[in-house]
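The complex appears here without one of its protein chains, the remainder shown in place.
Up next is chain A:
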Amino acid sequence: MNLINRLKGKRRSVDDLIFDSINIVIMLLLVVVMLYPMLNTLAISLNTSTDTVRGGLRLLPREFTWYNYQHVFNEAQILRAGLTSVLRTVTGTILGVFASAMVAYTISRQHFFLKKFVTITFVMTMYMNAGLIPTYLLHRELGLIGSFWVYIFPTLIGVFNVIVIRSFIEGLPETLFESARMDGAGEFTQFFRIALPLALPVIATVSLFVAVGQWNQWFDVFIYNSSIPELSTLQYELMKVLSNSNAAFNSGAGAESAFAASQSGVIETVTPQSIRAAMTVVVSVPIIMVYPFLQKYFVKGLTIGGVKG
């Protein structure tokens, strides 16, 4: 009997070992699949264009150069777009998070007599979408088209974010608010002095969500402001490079022009492929640097809010 159990135990541990090994191999494959495209792009961005078109570049640059980045940063339009991207991200995040937090605070107050009404009117909009054309006409009526504020106002408050913050504030001990009220603090004081500082972890999460959404947005530029260079953003510039170079890629024109340029004695040249790689790195690096530090918070925030982001 004892022996059988020992044998069973042994077999189980062998099974376990096999399971664990297969699992680790799958996870390593996943890591490779997730990282390779970005690492390859990084290598292309740091390699000379003329060498890249020879093909076969994988994880490391063969002929190292900063030229692609210099080229990108020397273009006035890209610098201007970068500035707009930063501006819309900062403005949109500050205003959006502040507005969401304020709404969240009001509907976290049990005694607020409009709590139910406000909550329902907000939550309903998660499942309603008037559609592209009515929205477009509204923005035109409001004079938002051709303006920077079309990036900020229409998406000011995310209902999902409101719910996440609301759940967090409701979880704060009520006694804090009560004693503040005893000391004569009004709702604004309670919001600014108690709710906001204590909700900082969830504010950080929501800020990340909003900032990423703003930074990555290109469609509103395309629809509303595509003819105004001053209001273009990095993502939209990248999108234009992408659609131009896609056409060139398919016909092999990119390779030919680079080859021609290298033959005609120009020392360094850039292909759309290299510019695209450098721009991809430029627009992605800020976020990739930030999100791991907020991981602990957004995992929690996502779990509180429940709904899939």
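To be clear about the criterion, contacts are C-beta pairs under 8 Å (C-beta built on N, C-alpha and C of every residue); 3 or more make two chains touch, one makes a residue touch a chain; residues count from 1.
Here, contacts and distances are computed from a predicted model.
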Name of the absent chain as recorded in UniProt (options "Aldotetraouronic acid ABC transporter membrane protein 1", "Sensor protein FixL", "Glutaconyl-CoA decarboxylase subunit gamma" or "Sigma-70 family RNA polymerase sigma factor"): "Aldotetraouronic acid ABC transporter membrane protein 1"
Which listed residue (A:87, A:118 or A:204) would be found touching the missing chain in the intact complex? A:118
Can you tell me which of A:34, A:76 or A:182 touches the chain that was removed from the display? A:34
Taking the entire complex into account, which one of A:60, A:90 or A:137 touches the absent chain? A:137
Which residue from A:105, A:177 or A:297 sits in contact with the chain not drawn here? A:105
Across the whole complex, list the residues on chain A that are touched by the chain not included here. 8, 12, 15-16, 19-20, 23-24, 26-27, 30-31, 33-38, 40-41, 55-57, 99, 102-103, 105-107, 109-116, 118-123, 125-138, 142, 153-154, 156-157, 163, 167, 171, 186-188, 191, 212, 215-219, 223, 235, 238-239, 242-243, 246, 249-250, 252, 255, 273, 276, 280, 283-284, 287-288, 291-292, 295, 299-300, 302-309
